[in-house]
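First the structure, which I've put down as structure tokens, then a few questions once you've had a look.
Of the protein chains in this complex, all but one are displayed in their positions.
Residue numbering begins at 1 within each chain, and the chains themselves are lettered A, B and C in the order written.
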Amino acid sequence: MPLGIQVSVEPIAAAERLSALTGQSPHDGAVASFVGQVRADGDLVALELEHYPGVTEAALGALREQAISRWSLSQAIIHHRVGRMEIGETIVLVAASAPHRRAALEAVSFLIDRLKTEAPFWKCVHTASGRHWVEARDSDTAASQYWRDQIAQEDA
Amino acid sequence: MPLGIQVSVEPIAAAERLSALTGQSPHDGAVASFVGQVRADGDLVALELEHYPGVTEAALGALREQAISRWSLSQAIIHHRVGRMEIGETIVLVAASAPHRRAALEAVSFLIDRLKTEAPFWKCVHTASGRHWVEARDSDTAASQYWRDQIAQEDA
Amino acid sequence: MQIHIRYMAALRDRLGDGETAHDLPADITDSEALIAHLTRSDAEAAALAAPEIRLIRNDRIVTRPSALADGDRLAFCPPFTGG
Partner (left out) sequence: MQIHIRYMAALRDRLGDGETAHDLPADITDSEALIAHLTRSDAEAAALAAPEIRLIRNDRIVTRPSALADGDRLAFCPPFTGG
């Protein structure tokens, strides 16, 4: 797997991963993080995450590299779970550290917004009566596009 | 102390506090957090945080209430340390949970930006040759003012 | 040329599981021509033409239209919904 990237069927030990990022680099004044977790929604009983092994890790690795370079991060991690998860379980952990807070906070927003539309994961909702695939949300596409435009502007 | 607010001389157990926020409310899909820590900067040996007991907690409590109401947060905590801290130690932990990610991420940005200028804390830098008080930074004042304006616009 | 095709997630439910080999006429040289070809034998395959359907070619995400080469492994993907 690319550095800082993990995709696992096993539960994500978010607290442990975050502990490993804090107090690590003397020049880091800021560590920001985001945890996405399974939300009770309608008749959802469990969520199942499918992915495309290999391609997923490469896509996450590329997003991580972009974030590190754009915000001069000291550290960045993405840990995404796949398989079946119950309500309240962690789906994804994103964290970044940097000298100053704005870089860490923006990088975390960027990573979670972009990974939703740029890494080959698919969510399937299991209910008591069957299952259905989650449709992409326009708001997610817009959030991802925002960062795409931001980066295109800077590179121009 | 107001609910969700802690100001302590003792170290902040950030991982533990964050664990207590994740997987707690079935309607929360998102938990965002920020950790500020002592950064090696010039000849800094340690940082000392002075505050105004009572007023600090009330100010942090008021910011927390504003964030909960504006972003419909399920949970929000602020834990700020005072006294003497070494490089790498956690100064402040801010965390928020909400049904969706944008609310949690924005609330955390709001809380850290606002508390820097609206709660009576003062940083003193200890060096090998003495100590000096940290001056307020224009960028911090601007970040705090940004949120003030945002909220004024919404209330108008 | 021969192309190996897979459908991911919701597309798999509609169009079938597993990787299938397709022998293609010589005039099919890119992804969009391939989609038109597949639709001829399976009307459901028209769903692949939707612009939000993404393509993974030989384990890399590529933009459409994508050129095709003999032996390619193609995966048709509904929009990603991770995170």
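Simple rule for what comes next: a residue touches a chain if its C-beta (ideal position, glycine included) is under 8 Å from a C-beta of that chain, and two chains touch if they have at least 3 such contacts.
Worth saying up front: this structure is predicted, and the values here are computed from it rather than measured.
Hidden chain, full complex: it touches shown chains B. Touching the missing chain, out of B:1, B:55 or B:142, is residue B:55.
Listed here are the chain B residues that touch the chain not shown: 36, 49-52, 54-55, 58-59, 80, 91-92, 112, 115-124, 133-136, 140-141.
In this section, only the chains that are shown with their structure count from here on.
Separating the centre of chain A from that of chain C, both taken as means of CA atoms, is a distance of 27 Å. The mean-CA centres of chain A and chain B are about 23 angstrom from one another, to the nearest whole unit. Residue positions of chain A touching 2 or more other chains, listed in rising order: 36, 112.
Among the residues of chain C, those in touch with two or more other chains are 83.
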